[in-house]
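What you see is the complex with one protein chain gone and the rest in place.
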Amino acid sequence: MMHEANRRIAPLILAAFGLAVVPFVTSDYVLHIAIQILLWGFVYTAWSLMGKFGLVSLGHGAFLGIGAYVSPLLWNYAGLTPWLGIPIGVLMAVLLALIIGYPCFRLRVIGHYFALVTLALSQVALLTIVAARDITGGSLGMTPRAVGHSWYALQFPEKPYFYAIALVVWVFGIGVWHFVDLGTGRAALDAIAEDEGAAAAIGINVMREKLRVTVASAALTAFGGALLSQYFMYVNPDTLSGIGVSLQIVFAAIAGGMYSAFGPTAGGLFTIALPEILRISMGTNFVGAANTIYGALLVIFIIFMPRGIIGLVERRLAAAPARI
Amino acid sequence: MDIFLLEAIINGILLGGVLALLALGLNLIFGVIDVVWICYAELVMCGMYMIFWLHGFFGWPILIASFAAILGVAGLGVLLHLLVISPILGSAPINQLLATGGMLFFLQSLATLLFGTDFRNIGLRLPIIEFGDIFISYSRLLAFGAALIGAVALYLFLSRTYLGIAMRAIAQDREVMGLMGVDQRRIYLITSAVGGALAGLAACLLVLQYDVHPFIGLSFGPITFMICVLGGLGNMIGGFVAAFVMSQIIAIGGYYFSIEISYVLAFVFFIVLMFIRPQGLLAR
Partner (left out) sequence: MLSLRSVSAGYGSFRALFDVSLEVAPGEAIGVVGPNGAGKSTLMRVISGMLRSFSGELAFEGRSLTHLPAYRIVEAGIAHVPEHRRLFSKLTVEENLRIGAFLPQARRNYAERSEWVYALFPRLLERRRQLAGTLSGGEQQMVAIGRALMSKPKMLLMDEPSAGLAPLVVEQVFNLVRRIREEGFTVLIVEQNLQQVLEVVDRAYLLEVGRIRLSGSAAELKTNPMIQQAYMGL
């Protein structure tokens, strides 16, 4: 037994060590890419909390946008530290998730209706940010007031600091993923199968399970958005909210595989590294190339995974009794 | 009544015509094939580029360029069906939604790759009509008129022809259609072509009012879905009515607040309506 555990833990320790030494051995450029992969991987992991329970949200751009905008706005206009601003943004995202999630689950708005309601949500967030251009800068975006290296303002021009933060946050995200996976397990899977009778029969409050993953997912997504804006020191409605981002999140989570803990991060690796590689190898003339490839790949993934998301859930359901 | 408000309402009605046309195409596809083409507005974008290149660049007469675009987008609709939809006809609706979402991404970025992010104008400006103190753009009036004609033509097609009746019947009972001698695959292809042609027609009308760029689909795609869902997916009359309701919210909201706020109001209205009348939305 011990031996078995050691064998599983050893690679993890090695990987953690590897990730921890990255800043000491590489350039700022590699760190820059690594930070983005970790932060986006975190966001994709947050999305997959819902996605793997059959709740396909196209509204995560809204949560990401709230997280990304609230803290810089509070910092710029009220001088409030991100240490308070970020939790406020996360709370607002959670509130929004409840306002949308509760009636959706209560009234059983599911499948593509759920996707369309959340799509409307991401549009509302995008347009609200654009409409409030007097304070948000509209489509031009905004910059948090820069103060140089500061823990109080959570601003670090030196990349290794942010790398460390991104790494910790990412590990936290993976931890939450595992916690939700273990905590809800079979019960939630029954809920996804929309067999509320069966789920209720084994004492599951389907509503509460769905709300729980939704709140967790929205909170983490907003947190990820806040860190992205702190890192880039710039927010823009098109890159951090709206349908384009929502679709990108969905794509990465699905392409990477949302049923394993590291799947969404793999999606992140892919969506961040691919455009970089294309940019370096083909130059900026090919700005659309990466997204063209994502789009085509997303279609191909779905066609050649014929039973798709639901199918994988079913397979897990089918496998579950064997474990008991 | 305030003359500017009246002007806003009239413009809202005119906008409603184009939205209704878009909603009709999407509803037709959903009603017959039972899939949502999330990338519908991107097909319109393709049509707009076709007209831009044929008319604005190669100098074809606008009518011929428009006609070619309608045929071209109809062809794209058929391709979309053959390559993307038909392999996943049996899978979960959400997968179909995501696959067409992938197409949205694909078409948008392909346009960026090919044409860049420049805003392009076909360089055709139609006059503004003046009724008393009210100004109405001729291109909007034309778009409204053409949208209505398109809707009537579709109505006649669906109620008078064998194909049209079969399209309405197929949504009610797919399996039994075979017993009537109807090859479903053929109906699906024709429907995709008609749906594409309607997107092409919308492209002809929109290109008169707006510049083309790769992301133009995002400015009217989402609203079109909301309209279709509000009217009841697949319900053409419902979609038609919903188009005018939404366009009035946008027009009047735009008059009192700003254009973005007016869209926010429209989307919030959609979300709230989904909650208070879910049974009306789920019933087809």
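For clarity, chains are labelled A and B in written order, and residue numbers in each chain start from 1.
Operating definition for what follows: a contact is a pair of C-beta atoms (placed from the backbone, for glycine too) under 8 Å apart; a residue touches a chain by one contact, two chains touch by 3 or more.
Treat the numbers as computed from the prediction; the structure is a model and nothing was measured.
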{"item": "Visible chains in contact with the missing one", "value": "B"}
{"item": "Which of B:Leu63, B:Ile134 or B:Ile165 contacts the chain that the document leaves out", "value": "B:Ile165"}
{"item": "Among B:Asp2, B:Asp133 or B:Glu175, the residue in touch with the chain that has been omitted", "value": "B:Glu175"}
{"item": "Residue ranges of chain B at the interface with the undisplayed chain", "value": "162, 165-166, 168-169, 172-173, 175-183"}
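Quick note on the criterion: only the chains that are shown with their structure count from here on.
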{"item": "Chain centre separation (chain A, chain B; CA means) in Å", "value": "31"}
{"item": "List of chain A residues in touch with chain B within their complex", "value": "54, 56, 58, 100, 103-104, 107-109, 111-113, 115-117, 119-121, 123-124, 127-128, 130-131, 242-244, 247-248, 250-251, 254, 286-292, 294-299, 301-303, 306-311"}
{"item": "Of chain B, residues touching chain A in the complex", "value": "36, 84, 87-88, 90-99, 101-114, 116-117, 214, 218, 222, 225-226, 229, 257-258, 260-261, 263-264, 267-268, 270-271, 274-275, 278, 281-282"}
